[in-house]
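This is the structure I have questions about; it appears just below.
Heads up, this is only part of the complex; the chains shown haven't been moved.
Chains here go by letter, A, B and C, matching the order in which they are written, and residues are numbered from 1 within each.
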């Protein structure tokens, strides 16, 4: 495998290619193949971008059909048949059955574009500048989004420009068992000199992906919604990583029965890994004036097409969601066992997550790296997350066959055992 | 054409669909077709994203070939064969023949992602926070990029969060004939109490697209490079709209013989309208640590593939660039004649631009809208730019057949005449 | 009493003259006299600026002696005999006996000038932009200081400019009994994605004056010092209100045995109510270059003179501090009784504070205003503090005769009883 050109020409900023120093060529569902022909089980899935697996045949066929004729590929924010088809499908398959009434903004195809648009919309709608965000939250790295992202790695690489407009509060569980962190938020809201500028909105991940697979309690999320309503604050759920079925429902907030004012989606939204994102907003919040937020790639018709195909294929009924939940339980059970074994070695470890967004917290990045490094040797692509990379994270395709899932779990278990014994 | 769903579900922020209230379906090279079967000549080309036309057959074939097998589509920042092929092609076809030595960062697939990365890199490399930008500059709308973008429309829609870290100076020509605006910049740099924080970098478009097709003088650009060198300031050329051949050379700065420290590309880079962007940097500026800037879609293999195909097909020799220059002269000549006719009607008007990035300044957005509105009725998609939308702007595909080009120019001339007579 | 001119000409921003709508003329120690000849006991003492009472004879005599000759009044930052005398006295009377080694900056004569200088010094010394501050902290209202001040009243009156560079954390007790709020700080410091930018310094009041007479625990303060040391963070004690003997020692932090890296003093520092402030810093932190921070009134020789006289007269031995502690116990005891009586009326109330910085928290600003309003009718000037003005606050002169102190306490008790009965 020739990597010299890649190593020479690509910026030092590259990172995954250091953990997985091979050249990938092919990929199908939960399998990756490198240039030497070696296969890997994929428990990373594009960091949650490939919920329907690599090269899903139905979604891909929709793309090929669209490409077979000279259908428009790039449409700015024109009306296109592809966009209309996506919106109709999204409304019929996702919004209506859930009783949701949202307008849709296509803010440019990346998650951080969506977050920038969402928080700006919240500010414009409420006439306040502050956005509350949570410890270990990750919402993107462009400067607006970065104000709500906790990672020092990014925050310290802005060349000395502090971010403006975000206030961090402790996420569920951050202050330990028995402390409801929302007590602090509620106290600050009622406190005229607590230093918290009354926020326009709160942005929250229901399961923090980059932050370490921290799943907030459903009661906590429900209470957060209530606090927002009581104080005229907008609830923004960033469902970029946890959405599109990852937790066992299309939207991750469905578990808690909350209805956010604003939602961001991206990553798996296109179904095939194409760049795509959207912002959902309650119609009365749509205070945008024409053209006030823009971006060149906000009308990428190929993504509209594959996204509609994904919705058609997987979300017409509940069976897919149920499959995800079933597999999630398998992972939870196996991760629980692995964590128990690790604890027996004298290392604190615990299982966590929701649906197929699962992790094992092993307490340190070094230990986690040993496990995932060994796993890669054994044919499993799996990554870590958390503030110190201390959580071994499973984001396998939701479509993974049981055979591959179990094989991947076996590899992980063996790798943990050989790494830590 | 059914537009109700689109009108109902899409956010008010949509803008092009107001000027062109039809549903587009198909597109080939410089022709767009709406759902009713009506054809339009396309002088907008995805706001400069479709330099090689819609659905260019060679580029599309490369995409179809790639899709024909289960090649990886979404690869985070893995090493992939697709990325390697792109980098090799870019080096061989573009960098080497021009004597350029750049490293490449893929910062996420949109222009604003690239600008955020570029200015942050400049700040980190120089340890200074300020970025000089120019009147009428447009560099994106995420909060970091917005600090360098002049449009009030965006700047006033941040919900009360002022941008931080950009200082505006007058672009070439802004202070009128006979004033070299760089005198002001140079004076400020040497002035310890002029209020200009010594910048890490200067970001500049050699032809301002959104700002009104303002082409800076080549001497001015050369002098700007000299000032930057003399004061240890990085020169960042934002070639997102003016690059990829738009001005008659691959990079717009080649005309002036300058070598920027950092370059941003996007829009037409993928060749087919797929979201894609890159940051080029002199190797010694690559101070990024692994993972300090990220984004989900920075390894979109389909775009690597089409981008490489575009380079192969159009840039192996100079013939394409020469064609662009030839067509640019046609447009310049016709725009000059139209402008002259408009002046005869007592309206100030003038032609401007470089290569196939051309405009007619008619002095007011109302007049420009009348012309482009009439043009759309007559089968030509053409937009305006400038601070008041006062410039009728031609960004036709560089690949436009002469027949379509001349037909489009005829329509524009007739439209101007019927609108203003 | 003629107030029309005052009401007509002075800005709406005036506030104390609304609570006390009389024209004051004379004042001696703890007594104020209005133009109608009515006397009031003063439990406000210039919001803590008149620790030695109004027109203290010894301090005033020093001023008169200085004025008797043409001694320099305003000396920029010249060397003057007055400044030298102050520095010598401060070193001999205050620093040396306490084993403290500080350099002194005169940053301009107001508290907010001192805070701006202190936090900027911390940032410059550590090369980090963030300053941790605490809920209900008050450190001034100029934009730099305001970043560390919690009051919404001020924070929302910046015309839409968010403050930059301050992070709020919960003060001691903020999360309720049994929660050490420093656990949260320590957790955030160790958390690479908690959203807390590693601070240059922590600014803290050991007793929060404007924030509601919240006295932090001495163990808490000691632990805070330890955390700062462990993480190379500077500890800045803002002793503007709590210093100069208010808590029963010259510096409020002496009680806890901590040694801050930086200290701010103002308010009672001049002894007679003249504008004066200083920043104390450990010598190795003095990274200022000449002239990097300035202000016209940083060499106000009258204040140097009165300040030196105050130190001479009150701080040569411990007797004054002991007197303050004795009186503080009287107030504490009486406030405790008043609070108990209020609780008997079914209103939550509690006594709090340290030394002669004492308050009764009555739970609401309305109730507190009723009490202080009635007190003013009865001849006692006393104010409220806290986020809702819910704390009746005693900041009487430290020099108050027992007779006046007891009379003031009697008035307060009667006023509370007649207001709440």
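Convention: contacts are C-beta pairs under 8 Å (C-beta built on N, C-alpha and C of every residue); 3 or more make two chains touch, one makes a residue touch a chain.
The shown structure was predicted, so the numbers you read here are calculated from the model rather than taken from an experiment.
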Complete complex - number of sequence copies, 3 represented: 4
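Throughout what follows, only the chains that are shown with their structure count from here on.
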Most central chain, Cα average position: A
Gap in Å, rounded to a whole number, between the CA centres of subunit C and subunit B: 57
Subunit A-subunit C separation of Cα centroids, rounded to whole Å: 48
Mean-CA-position distance for subunit B and subunit A (Å): 31
Multi-chain contact residues (two or more partners), subunit C: 160, 162, 164
In the complex, subunit A residues that touch subunit C: 129-130, 133-138, 149-153, 155-156, 160, 162, 164-168, 170, 174-175, 179, 183-184, 187-188, 191-198, 210-211, 386-388
Of all residues in subunit B, those that touch subunit C in their complex: 160-162, 164
In the complex, subunit B residues that touch subunit A: 1-3, 5-6, 9-18, 20-28, 32, 35, 44, 46-47, 49-50, 54-55, 60, 63-64, 67, 69-81, 83-84, 87-88, 91, 103-106, 108-113, 116, 119-120, 122-124, 126-129, 140-147, 153-154, 157-162, 164-165, 200, 240, 266-267, 272-275, 279, 281, 286-297, 300, 302
